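Every protein chain of the complex appears in place save one, which is left out.
After this line comes chain A, so read on.
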Amino acid sequence: MNRRANAASTAWPARLKRLLVVAVILVLGLCAMPNLYQNTTQLSIRTLTSEPAAPGPDQLVQLLQSRGFTVADIESGEPTLVTLTPQTASAAAQEVLAEALRGQASVKVVEQATAPYWLQRLGLSPIKLGLDLNGGVLFVLKVDTEKALEKRMENIALEAKALRIRDKLKGVRVERSSASGLELVALPQGEAALHQLQSALLDQFQHLSVSTHQQGSLLRASLSYDETGKAAFEKQTMTQALTTLRSRIEELGITEAVTQRQGANYIRIELPGVQDPAAAKRIIGATAQLSFHALQEFGGKRVKAEHGMVGLDPRAIFTGADIDSAQAGRDEYGKPLVQLFLSSQGGDKMLRFSRTHVGQPMATMYSEYIADSQGEIRESSQVISVATIQQVLGQRFSITNLGSWQKAQDLALLLRAGSLDAPLTIVTERTIGPSLGEQNISSGFAALALGLSLTLGFMLLWYRKLGVIACVALVANLLCLVGLMSLLPGVVLTLPGIAGLVLTIGMAVDTNVIIFERIKEERRQGSSMRAALQRGYQQAQSSIIDANLTTMITALVLMSIGYGPVKGFAITLALGIMTSMFCGVVVSGQLSQWFYRTKPVTGA
């Protein structure tokens, strides 16, 4: 009675464990299934307006064919889905259609899953392919936060000077002491004024810190950002750059793009499917800013204009940040212009200014950061128009004199997507052709197939019956690894990732080999198969854990420092270690028990 209860209590956890192992493999296998159905790339066309009516399917096919695209399939509806042959032409076709259907429809490149409906319902999708397998464009941009900080200090200095004049503060001078700081200098009688100015500035700009010292009879207060202030400013600049870039890419109609921060001040942008980097580069790398200024004959900032130089009040009436939306259009003479809609705050600023300045000129300044031949970044400003304020202006007005339609469109897009305070430079640019991607996939998988079959064949030959266990465990390992990679978000399969997969196959058998060698040793010493199995698995465990943990350490180091190709490799390696430990120890342990379960009965 007692013994039976004992037997039941040991049998239950074992049975539960077996169930659990089977369940894990089944679930991961299910996750791996969508990889059998590769996504198709399609164009999605969504009508924006009812009039003029968007072109029907026939017209779309005609339009695409006239530009040299081959339409494989068109599915009309809302949205209309177009499949091209080859599918890699979708990005180029998107540009053509977006141009042709401007204002009537929005055209996007979308990935469509082809897996059965029930699989999609479960939220399962295939592994995302990296650019080197898919083709596309990659940019790595450096965000120059230092330059942005300098610019911020310049603005603070301007603000300080304006405050000094507005509040009629006497005996105080504002000095730019260094690129990243400024100083308020007060004569003995101006100390009160200095404190007033200082507290006004501290109120307005957070994270600013002050240190005061006496120099002869002069009191000097230096304002600068301390470490935490700098960090906060940098973080804010990076976040702004990321959101701005994301919305710019969205404006370009690329939905599958990856935009992420890389390291302290780099941003990595992957545009799968895109083949012409020029258009994307013009939009992504642009740091264009618009600002509106009153003219100032004396002591103003001298800026280059169409004819000669113009003196401007350095303080802007309002900037691009106050712009809600922008649209390219044409005036009655057909000249390109950009219509602006200001935010209510910007509208207020404009209203206040124009009310007091009717009949006076206002200048529109266009500035951007450009790199000169030495690679040094500097700001280049140009006044694109000087117009007389005819009436009191509110939230809505337009900028004319833009030169070309292209320029108007780009400017409208940039203003819509938000401006960048920090200059961006492209430090890496890569364009991978779709044929290289296909080549990489086929060669990667050929290597995987060869490596796998050779390893399986060898294990079968060498270990015979135990080899069968190793082979099943190895296939289960591959299944689990692929399932895990599809399941985890943010895992991208790249060519080095496939290499990691192949390497994992070679190394995963190690776990089995360690155990099997132990079992052989035990058998040589005369243990029964069952005892040898048990001792083999038990004793090998510490070696296996040690060996895999150290590989895991290097994989984690790789993951934390590497980007792109290295990261892809590190992730597969790390996941591979986990699955191979699971499959090598737990799965093959269960299998061996099951394989040799009849032995003790016949032996007894």
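One rule holds in what follows: a contact is a pair of C-beta atoms (placed from the backbone, for glycine too) under 8 Å apart; a residue touches a chain by one contact, two chains touch by 3 or more; residues count from 1.
Following the convention adopted for this analysis, contacts and distances are computed from a predicted model.
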Unshown chain, UniProt name, "Carbohydrate ABC transporter permease", "Protein translocase subunit SecF", "Ligase-associated DNA damage response DEXH box helicase" or "Na(+)-translocating NADH-quinone reductase subunit F"?
"Protein translocase subunit SecF"
Which of these touches the unseen chain: A:514, A:533 or A:581?
A:514
Would you indicate which residue among A:440, A:486 or A:592 is in contact with the undisplayed chain?
A:440
Footprint left on chain A by the chain that the document does not show:
132, 138, 140, 142, 266, 373, 425-433, 435-436, 439-440, 443-444, 446-448, 450-452, 454-455, 458-459, 462, 495-496, 499, 502-503, 505-507, 509-510, 513-514, 517, 520-521, 542-543, 546-555, 557-558, 561-562, 564-566, 569-570, 573
